[in-house]
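Report on the following structure.
Every protein chain but one is kept in place in this view of the complex.
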Amino acid sequence: MIINNIIRNNSLFIKGFLISGFLSLFMLVSNFGFSQTAEDEKNFQVCKACHTIGGGKLVGPDLLGVNEKRDEAWLISFIQNSTAMIEAGDPIAIEVFNENNKIPMPPNALTDDQVRGLLLYIASGGKIEGGELTASPETENVEDMDLKTAEETTKLIAEMKRDGQRNMSYVFIVLAILFLISLFDLVIIKIVKAKWIHYIIMLTSVVIIGEIVFVEATGLGRQQYYQPDQPVWFSHKVHADQNQIDCKYCHFTADRSMHAGIPPVATCMNCHAQVKEGKKTGTKEIAKIHAAFENNEPIEWVKVYNLPDHVYFNHAQHVNVGKVDCAQCHGEVEKMDEIIQIPDLSMGWCIECHRTESVQFTTNKFYDQYTKLHEKLKKGEMPNVTVQNIGGDECAKCHY
Amino acid sequence: MYNTRVRGVLIKGDKSYSQVSRDVLRPMDAPMPKWWYVTAFIAISAMIWGVWGFYNTITTGIGTWGLNNNVAWGWAIINFVWWIGIGHAGTAFSIFLLILRQKWRTSINRAAEAMTIFAVMAAGLFPLIHMGRIWDGFFIFPYWNTRGPLWDNFNSPLFWDVVAISTYFTASFVFWYIGMIPDFATIRETTVSKVKKKIYGAMSFGWLGNARSWLRFETAALLLGGLAAPLVVSVHSIVSMDFAVSVIPGWHTTIFPPYFVIGAIFSGFGMVLTLMIVLRKLYKFNDYVTDGHLDAIARILTFISLIMGSAYLIELFTAWYSGNEYELFTFMKNRVTGEYTFAYWSMLICNAIIPQFFWFKKIRKNITLVFIISIFINIGMWFERYVIVVTSLSRDFIPATWATYSPTWTELAVFSGTIGLFVMGVIAFFRWIPTIAISEVKSVLKETTTLKSFTDED
Amino acid sequence: MRTNILGVYDDEHDVMHAVDKLQEGGIVVADVFSPFPLHGIWDKLKQTTYLPYATFAYGLVGGIATFALLYWTSVINYPLKFGGKPLNTLSFIIIMFVLTILIGTVFTALTFFIRQKLYPGKEVEMPDVRTVDDKFVIVIEKPEDIDDVELRKIKSLLTETGAVEINESDVEYEA
Partner (left out) sequence: MEKLYWQSLDDYKEQKSNSVIDKKDATPEFSIEGLDESEVKGQSSRRDFLKLLGFSVSAVALVSSCQMPVRKAIPLLNQPDDMIPGVANYYASTFFDGKDYCSILVKTRESRPIKIEGNDMSPLTKGGTNARVQASVLNLYDDARLKNPSIAGAKATWDAIDKEVIERLTKLNEDGKKVVLLTSTIISPSSRALIEEFITVYPNVEWITYDPVSFAAMRKANELNFGTSLIPSYSFDKANVIVGFNADYLGNWLMPVTFSKQYSVNRKVIQDNPKMSRSYQFESLMSLTGANADFRVGIRPSDEAAILLNLYNEIAKSTGMSVYNAPKTNIDISKVAKELLSNKGKSLVVSGTDDINIQLIVNAINTALGNYGYTIDINTPVNLMQGDDEAMDNLVKEMNTGTIGGIIINNSNPVYDYSNSKGFITGLKKVGTSISTSDIMDETALECEFVCPDNNYLESWNDAEPVKGHFSIMQPTIQPIFNTRQFQDNLLIWMGNSDDFETYMESKWRQRLVDVSNFNSSWNSIKHDGVYQIKNEIADQPEFIGQSLMAKKALDKGIELVLYENIGMGIGKYANNPWLQELPDPITTATWDNYLCISPAYAESNDLKLEDIVSINGIEIPVLVQPGQPDGTAALAIGYGRTAAGKAGNNVGVNAFGLINGSTIDIKKIDGKTYPLALTQMHHDMEERPIARETTLAKFIKDPASGNELHAYDEKHNVTLYNKIKYDGLHWGMSIDLSSCTGCGNCVIACQAENNVAVIGKEQVKNRRIMHWMRIDRYYSRDEVNPEVFHMPVMCQHCDNAPCENVCPVAATNHSTEGLNQMAYNRCIGTRYCINNCPYKVRRFNWFEFTNNNNFDYNMNSELGKMVLNPDVIVRQRGVVEKCSMCVQRIQEGKLVAKMENRELKEGDIKMSCEQSCPTNAIQFGNLLNEDSVVKKETKNPRMYHLLEGLHTLPSTSYLTKIKNT
């Protein structure tokens, strides 16, 4: 299913890619290379926080057909720095400002060309984001949609927790007592004559106790289904699912660094400078952000995904190079209000994926130097090159 | 049957069957002798010191030992190999002499096997304690895990060790215990004390002693013996591979397996000799462990010591013949002459020269001398391991890294602790377990032999 | 309620002899108790054991299982390279060799105990406790409806083969 996602996204991406390409040709805007769209899509992530394309009004107005409504020059300057324009007393700007209950749009550090690209993207946006257009009715009646997802999510997490915190201590004690009793009876008091009963009881209890001990021992130092309370009640569902904010908008170092990065408060402020009230928690939680921001003391989030220190994990390697979907490790975050640790983060879990998942062997030029493997691949001796094939299950790949 | 040759008896003072039982069981019913308390006290205090050594090592680190970047193995391994060697006596007796149809073994093998058990216990402690991270020691077992699962390196002699030693211990223990069952039954039926009846009754597993049980007993004993027989060879061969498999000059030697096995049996017999002399002195078992027995062991030792001697010579020869400068250095410049002369020569003298005195009947018959020589053998075998482990490591390939090694108090403590454990085990055995296999002795009670050791005496 | 006639002997040779005699006399010798194994008695009593075959089987299975484990773990499941050696190395042989013995030993012992119904704390009553010390006892079943002729015959045979005592006991034991 994850694979499908990737494919779908790619196909969408490519579609939009072509369309915008044609458009740009059609519009004979010379300085638009094909590569622009990709960048624009990235830039648009910021806008997504408050705007949709034909998805109806969020914080800011729906951008569908904005290009027709306003002339380019105005748009450019407005997008680059709206507040400045308002202060300057531009009538349209002020009007827009008032329309959207006086929430200013934060200034964006974009060049004119970038803005043009962005506009182009918006213009073609309806078609590119076809997937999302069809999804747009959902966003219109968010509420009941919400309820549905809410139910299943709560169910999901509930059961996760159930088998997460398998509390076997009672079973353990009971069995231990049973064992002792039967032993006692067998050797000394001999109430039960049929000896096989003793044996069966003892055997089974030994087996089960052994299992418990083993599982608990391996679980030692792991924290699967760990869901701590965070200092701020931050809902990934609201942000990632309803507002459709891309993961990498907040966790923006995920494709550059080993750390995905907890977003600095400043990032929150990009939107929450304006958005002062949340659907579920009202002002209460968002106020915390503002507080943290004013007294500039960073918020102490509780880390959920903790790897032991002797493991070196690099997000860039997986997200950027390996093109691994966030959900593959972190689960369907957009369904969770508060984050819960889905995998057990055991070495076996890593290895498993490294054995099965194939690397970007043909697309990434880095792998060209693996000539032998390429031959094999060509000859069809192997269907695909997994991480293991290039030594992905070796110690020094993660432990150093 | 007619035979011109003089026939000696294995058990002297023509005992009756019940006399045998009584003689063997007497010390168990007799009040605790004084020497027992004294020895126990010494042994236990040694063990306590050993516990301190363990504690010190585990809490502070291997750094409390005298090891360094070049000599990463020291006393721990020396003593380990030494104990394992001693631990070979039991099986050697029970199996080899069984196969060689040496009936006279019957009055010794019980004690010998007991010795094996405790020696192997003592040995087993060293691999544990010498681990840097003992709390992760379970990594060494190839169990199913959530690391991939990640298994062990089956090329490693250390892994072979783990397997071999645990097997050896299990096998010897089972063999030993099964052998004791009929005797426990004897105690069960003959003792007067209620408690003993209960305990030994439980330990005798409800032994009857009718024809079929004897049949199965004999077969089982034979099978277990047969299974354990290759162990006598394999265990110490594998231990020797710890060294033989490596690249270090003086370790990387093909002669090691046979040489170690012989050495093991040598030290084992040496220790048996020591123990039996003590035992028969304390328990007046002269009729069971006769001078003939000691004489026989002495003769065997003489023979083995010859083998040892030749092994040492062959080592030197190979070193010279190989023309490998590193080998040459280790043997000629480092052992025969050079820094470790003392260790080397005391090894050579104790193992190859001194036992040769057994050629003289006078010495063989003089129990005190025999005792002393047996002690020398034990010491000599310890030095052999010292020579192998330390001399090779401390001056190996790259002169820049050469370093010397000397043990610390902690290592000493650990060693003495294991000795304490061994002694304690042995005297506990003396005290609570029939030290001589009653039923087996009975079966050979009327046997005679033409063995020189037993006939030569007047 | 079944009783046995016990012929008690002092000397193992007499016992062997007596068993022959009794069997010539058409008397079924049920069992013989002795303080140590009497070699050869088993043929007389037509007793055999299949323990060796079991042991062989154990060894065989053990060896194969060990190899299977080694091969699967270090070649198939998680292949790791050590010092330029092939994954499927000779060192397997050593481990197989030893583990074969281990498995063989342990299971042989277990079979022996189970087959012989020996276990810690088992309590038994012996027909004649002296057999653990120095006496040898020949056990002959005494049917309910035995006639004096028969009985006398048995007793006389026992006495003339050198039985020092002739007792009767109704102790039950698992042969």
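Order of writing sets the chain letters: A, B and C. Residues in each chain are counted from 1.
Basically, a residue touches a chain if its C-beta (ideal position, glycine included) is under 8 Å from a C-beta of that chain, and two chains touch if they have at least 3 such contacts.
Being a predicted model, the structure only gives us computed values, none of them experimental.
Student: In the intact complex, which of the depicted chains does the undisplayed chain touch?
Tutor: Touch partners of the hidden chain, whole complex considered, are A, B, C.
Student: Of B:121, B:222 or B:245, which one is in contact with the hidden chain?
Tutor: With B:121, B:222 or B:245 as choices, the missing chain is touched by B:245.
Student: For chain B, enumerate the residues touching the unshown chain of the complex.
Tutor: That gives, for chain B, the contact residues 58, 60-63, 66-70, 72-73, 127, 130-137, 139-140, 150-153, 155-159, 162, 242, 245-248, 325-326, 329, 393, 395-404.
Student: When the complex is taken as a whole, what residues of chain C touch the one chain not shown?
Tutor: The missing chain touches chain C at positions 80-86.
Student: Tell me where the left-out chain touches chain A, residue by residue.
Tutor: Missing-chain contacts on chain A: residues 216, 219-221, 223, 226, 228, 253, 256-259, 261-266, 269, 273, 292-293, 296-303, 306, 308-310, 312, 314, 316-317, 320-321, 364-373, 390-391, 394-397, 399-400.
In the analysis below, only the chains that are shown with their structure count from here on.
Student: Hey, which pair has more contacts between C-betas, B-C or A-B?
Tutor: B-C
Student: How far is the middle of chain B from the middle of chain C, if each middle is the mean of its Cα atoms, in Å?
Tutor: Distance between chain centres, rounded to whole Å: 30 Å.
Student: Give the residues of chain B that touch two or more other chains, as numbers and ranges in rising order.
Tutor: Residue numbers touching two or more other chains: 148-150.
Student: Find every residue in chain C that makes contact with two or more other chains and list them.
Tutor: Counting only residues that touch two or more other chains, chain C contributes 78, 80, 121.
Student: Where on chain B does chain C make contact in their complex?
Tutor: Residues 16-18, 21, 142, 148-155, 159-160, 163-164, 166-167, 170-171, 174, 178, 181-182, 185-186, 188-190, 201-203, 205-220, 223-224, 227-228, 230-231, 234, 238, 241, 438-440, 442-443 of chain B touch chain C in their complex.
Student: Mind pulling up the chain A residues that touch chain B in the complex?
Tutor: Touch list, chain A to chain B: 218, 344, 346-349, 351, 393.
Student: So in the complex, the part of chain C that touches chain B is made up of which residues?
Tutor: Checking each residue of chain C against chain B gives 31-39, 41-42, 45, 47-49, 51-52, 55, 59, 69-70, 73-74, 77-78, 80, 82-83, 85, 89, 91-92, 94-95, 97-99, 101-102, 104-106, 108-109, 112-113, 115-124, 126, 129, 131-134, 139, 173-175.
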